[in-house]
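For reference, the structure I am asking about is given below.
For this depiction, one protein chain was excluded, whereas all remaining protein chains were kept in their positions.
Going in written order, the chains are labelled A and B, and every chain counts its residues from 1.
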Amino acid sequence: MAPLEDALPPTPPSESSITPKIFQHLVSLAALELTEQESEYLRRELNQQLQVIRDLESIDLATDLPITSHGVPYSAETRPELRHDRAEPSDKADAILEQAPEVEERFIVVPDIPHTELE
Amino acid sequence: MSEFEAVIGIETHIQLNTESKIFCACSTDSWRVPPNTNICPICSGLPGVLPSLNEKVVEKALLLATAMNAEEINIESFFARKNYFYPDLPKGYQISQYDEPLALNGYFEFPMPEGDLCRITIAKLHIEEDAGKTVYKDQQRLIDFNRCGVPLVEMVTGPDFRSADEVAQFLIRLRRLLRWLAISDADMERGQLRVDGNVSIRKVGEDRLNTKTEIKNVNSIANVRDAVQAEIERQIREVEAGGMIEAWTLDWDDERGVLSKMRSKETEADYRYFREPDLLPVQLSAGDIETTATLLPELPLARRSRFEEQYAVPEYDAEILTDERSLSDFFEATVAAHEGDPKRVSNWVMNDVLRLIREEETSAGELGLQPAELAEIISMVEGGTISRSVGKDLLGQVRSSDRSPSQIVEEEGLSQVSDAGELSEVAIRILEANSDKVAAYQAGKIGLIGWFVGEMMKETGGQADPKLAKSLLEDTLDSYSPKS
Partner (left out) sequence: MSAEISELPAHEIVTRLKAGGLTAEAVLEATLERIEAVEGETASLGGDPGDGRGVHAYVSLTVERARAQAQAVDRALEAGDDPGILAGVPTAIKDIFCVSGTASTAGSKILANFVAPYTATPVARLEMAGAITIGKANLDEFTYGSSNESSAFLPTPRNPWSSERVPGGSSGGSAAAVAAGEAALSLGTDTSGSIRQPAAFCGVVGMKPTYGRVSRYGLIAFASSLDCPGPVARNVKDAGLMLQAMAGADPFDATAAKIPVEDYLDQIEGGVRGMRIGLSPDFSRLRYPDPETGELREQALQPEIEKELMKSAERLAGLGAEIVEAVELPNARYGIPAYFVISRVEAASNLHRYDGVKYGYRSEREPEDLFDLYRKSRGEGFGPQPKLRMLMGMYVSGEQYEKRYYERALRVRTLIRGDFERAFEKVDAVLAPTTPTTAFEMGSIFGDSVAMQYADLLTVPANHAGIPAISVPTGMDNLGLPIGMQLMGPDFSENKLLQMAHSLEQPLDSRPTLVKELIGE
């Protein structure tokens, strides 16, 4: 029988793992600007969800148990072929550009990226 | 300077020269088209789109991995998403490969100009998609997605370089190899080959890796050399003055020729890699790997050695004759057809043929000159049938005609006149018509022989064998006395 991993030590559920500081970090990673009210609500919900997620920690997983990326395994029968290398220009470039909020001479325009001060 | 040694590793991004992009059917060539014209919903990251992998990308990447002697070519490798925000990245993530790449642990070996061999390890070789381009203007960024989705192979070396010159030489040899294998056009000015360098220094004899700086945005091999050299020197100065090296990212300013600390703040870099769920694993069969290994052609450096050995041409020649594949093949086919001294063929190819190629900005394969035709011309010149200058002209004539070289020579009467009797008659005619010059020559102005030979060439429509003409004229002049 394959050796079992030790189940991960359970985190006490009373401890909310997503502190305001961690939350702020996630918010900046996600490129979001939130109101304080929203932040409070979201952080609380995330921590509730984490309680549920922690259920996974108690499962014993054999160390050689592989991950599953897609539930259905692909075989020679089901795996589609790779695309042949042929250039077929799309006729949608203009329609795509039309969706952009700001365009100048076919470039999409955005504000500049923040800079650090040079020494 | 000798107290410290440089420790350099580089990451190269190589644009593959497939017809279409890696995940969509847009063309990979948007060099001359207006911005945002070579795009489709897929490469511009519209909602709902999915990537579809181009089979040629895998083929070319596998070929390169094989040429790099990769110890581990993974039968199954996985695409992964590298998540971050940047305007030239329409999906907000780049589809790349992370910890399950196509190939690992290869090496590239090449000679330095001084002769010693340099071996650089290739730690990792993987497939990914290129991003778009942004241009800075008036406190704004202008974004063009034309380049999004062009296929790239990224190769990461070990920290094996010890000088800027080694880095430059690596790139020269790599560029040649990429073109040789028809994997990439590898033109650095067009961004088809891009290099980021990681530079650090340490005391000679030390084993550790110290803090490194990253150099980006260098767009020619010469600039890479200069930038790396400048950074090595800066680090040495800094350390000698008691300072510390910080992990800066440095931008090469092309106009001023200096490195400056990068101006843009990067977003927090936790890329949160995970396997790309929209793509299946890249699958190779053992057969694919074997076939690619057998299909790998003779590589430039191996061929260079062989040419030196097999054809007894000097290294200088062999280097030029293995710079580009179609020229190289052309040379060899001509040698086979010629059956004489390969060195002669080499001279013709390196001088006349190569000149034509450069003038017309074409390649040996597209010149319209057959190796057998060149071989014939060379033989005719060597055999004295035609003069060398006629031979050179023939190169052009043969290309625009169905006739063989010897046919043209015959039909147009281009053979070199080597009949001493015939030439003697002409010589006498010239002397009789130019008694003053004869007198001058006989009086001691022997430099006039050049003029006489020129006249002989004129009289014979350029077909006199020049050497024979000269010696005949000399003899005739020596013994000539005007008929009175």
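Rule of thumb we're sticking to: contacts are C-beta pairs under 8 Å (C-beta built on N, C-alpha and C of every residue); 3 or more make two chains touch, one makes a residue touch a chain.
Predicted model only: the values in this text are computed from it and were never measured.
Q: Which of these touches the unseen chain: B:34, B:92 or B:257?
A: With B:34, B:92 or B:257 as choices, the missing chain is touched by B:92.
Q: If I consider the whole complex, including the chain that's not displayed, which of B:48, B:113, B:242 or B:447 touches that chain?
A: Checking the options B:48, B:113, B:242 or B:447, the one contacting the hidden chain is B:48.
Q: With the missing chain put back, which residues of chain A would touch it? List them for me.
A: Interface residues of chain A facing the absent chain: 8, 13, 18, 22-23, 26-27, 29-34, 38, 41-42, 45-46, 48-49, 51-57, 59, 61, 65-72, 74, 77-81, 83, 92, 95-96, 98-102, 108, 110-114.
Q: Over the whole complex, note the residues of chain B touching the chain we left out.
A: 41-42, 44-53, 81, 83, 85, 87, 90-93, 141, 143, 267, 270, 272, 274, 277-280
Keep this in mind: only the chains that are shown with their structure count from here on.
Q: Where the CA atoms of chain A average out and where those of chain B average out, how many Å apart are those spots?
A: 42
Q: Give the list of chain B residues in touch with chain A in this complex.
A: Residues 18-20, 24-28, 34-41, 44, 46, 52-58, 85, 87, 135-136, 139-145, 260-261, 263-265, 267-268, 270, 275, 277, 280, 283 of chain B touch chain A in their complex.
Q: Mind listing the chain A positions that touch chain B in their complex?
A: 25, 28-29, 31, 69-70, 74, 79, 81-90, 92-93, 96-97, 99, 104-116, 118-119
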